[in-house]
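For reference, the structure I am asking about is given below.
The chains shown are only part of the set, and none of them has been moved.
Letters A and B name the chains as they come in the text, with residue numbers starting at 1 for each one.
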Amino acid sequence: MKASVGVFGATGYAGREAVRLLRSHAYAQVAFTTGSSEGHVPHEAAIERRADAYLLSLPHGVSASYVARLRQAHPDAAIVDLSGDLRLKTAADYELWYGHKHPQPELLGVPYGLSEVFRERIRSARVVSNPGCYATSALLPLVPLLRAKLVSAEDVIVDAKSGATGAGRSPREDLLFCEVTDDFSAYSPGRTHRHVGEIEAALEEGTGQKVTLAFCPHLLPVKRGILSAVYLRSPASVAELKQALVEFYSGAPFVKVGNGKPPRLSDVVFTNECRLSVHEAGPGRVVVFSALDNLVKGAAGQAIQNLNLMMGWDETAGLL
Amino acid sequence: MKASVGVFGATGYAGREAVRLLRSHAYAQVAFTTGSSEGHVPHEAAIERRADAYLLSLPHGVSASYVARLRQAHPDAAIVDLSGDLRLKTAADYELWYGHKHPQPELLGVPYGLSEVFRERIRSARVVSNPGCYATSALLPLVPLLRAKLVSAEDVIVDAKSGATGAGRSPREDLLFCEVTDDFSAYSPGRTHRHVGEIEAALEEGTGQKVTLAFCPHLLPVKRGILSAVYLRSPASVAELKQALVEFYSGAPFVKVGNGKPPRLSDVVFTNECRLSVHEAGPGRVVVFSALDNLVKGAAGQAIQNLNLMMGWDETAGLL
């Protein structure tokens, strides 16, 4: 019999993607979904519903309290929180980046669900905080290269471009078709986007190095996908850097290090893959491209990958 | 009576844009257009057609010989060449970046038509080489900051994104609607795109500094527009950098330095403007955004701006 999964927030793009992916999962099935529209259980009413696992795709500031209540009501269940609430390590850090007090600071410190990097901690956890989409895109190339000390921690630039599902499904004038199509723009430039705090915290945890990131996200007129150009200083050759990535991800089913051409969004959308490529960009300077689907490897897919690890299932179940 | 302009290569996107812009020009009008389809004079037959000015939007490797023949046939006419043939300063440099011998090396050395930077040389020239679209996008923010010695010449990164008209109108499988829509990718990463040579040559001429650029162009699923993120090292504050740009472009009708939000493509498409904004991006690191329409300020608009300078007309004629 398949394990039961409750999906909180199944009307947003990420929650809906989780439901779609779970349909072909060999060991899990959706027990219920929550949301405010017809066909869904109200969030509040669902807390008492018993399931083997819960995926939460709720707004930050709201999600943590559901995690806390689900944990109390169902202490044995596996919980993956897709919101930003549990990604930072301290309440002070949270307040700095999110602009309000953390609703459940006692929950902070749960494993950060970057599956390939924190796999062992995730396996033994009951609650995991799923990374942000931009953060996943930046961390997968950065962690191995920084750990191997092949690139400078002083000079890390991430120029990231995301499809519009990354901005969510709330009706906002700036997300209307007529405002996004035929257009392209940067937003939250420099060091103002919340994922800066998340990426730097994860880099410190994952590599022991303090990095001060330059990060510029952009809004692409496409639905899905993130492509990041990561500019790095390195005395190493492109071949050495590539080799370090290949080795780090040798046992990882979803991270692929390419030869030759940079990855395109169309290579990765509707998959749980992150594709990387390394290129020379001047003396002592390289650029690493990182492409993934923001709704899959950047959200629902990685959440299921983490669930697979927490439940002891094949890491790729439901994701191939 | 209006001056007569012959437009060579009027069936491509840039040539067609030149024809469109000239329709509302107060002092110039199109005398003839060349192209291989109906309604256009064949290129060859048009060389003898007398006009006050010629705009050439022909493929590189082909354009220079037309410039040479037009110059001989009509020594008093103003000629603006939109191809890459005359943008580099030496035949050796051309061979390095274009992969074949220069067809008319005796023409090299004509003014580089970055209107705001080389305005005086352009005014007195009979032949001007119009800059590439990416090059214009990169040079307009870089020249003033490097000249003012406010940013490091050692550490210049340009992450550029262009609409698909920049790739031209030739039928190519990779430019089909079904290959470009819903997608996004980098190409010619690092230092492999021809505009690297062009930008570095223009920076040396315009600022006296040798720069080794990291440059990554990307293909956006939009028709028009380039947005570049230029990452720079600088001991100066954002306010000082902004001030340097404002001063440099104080008399320039088409370059605007913004406050606050980064420029969007929709701010500039169908205009001859380039919009710039400066943002902090970490300690000693800034990012400058530069947005323009690749077919207007990046091609046909700047060509007309140069023509206006060469003919002694108001610099903005036909461009407001």
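One rule holds for everything that comes next: contacts are C-beta pairs under 8 Å (C-beta built on N, C-alpha and C of every residue); 3 or more make two chains touch, one makes a residue touch a chain.
Source: prediction; values computed, not measured.
Peer 1: With 2 chains in place and all of them the same protein, how many does the whole complex in this file have?
Peer 2: Here the complete homo-oligomer in the file comprises 4 chains.
Simple rule for what comes next: only the chains that are shown with their structure count from here on.
Peer 1: By how many degrees does chain A turn when fitted onto chain B using C-alpha atoms, rounded in steps of 5?
Peer 2: Value: 180 degrees, nearest 5.
Peer 1: Centroid of chain A to centroid of chain B, CA atoms only: how many Å?
Peer 2: Taking the average C-alpha coordinate of chain A and of chain B, the gap between them is 39 Å.
Peer 1: Can you list the residues on chain B that touch chain A in the complex?
Peer 2: Contact set of chain B toward chain A: 157, 159, 161, 182-187, 189-191, 212-216, 218, 220-225, 227, 229, 231, 261-266, 269, 279-283, 285-287, 289.
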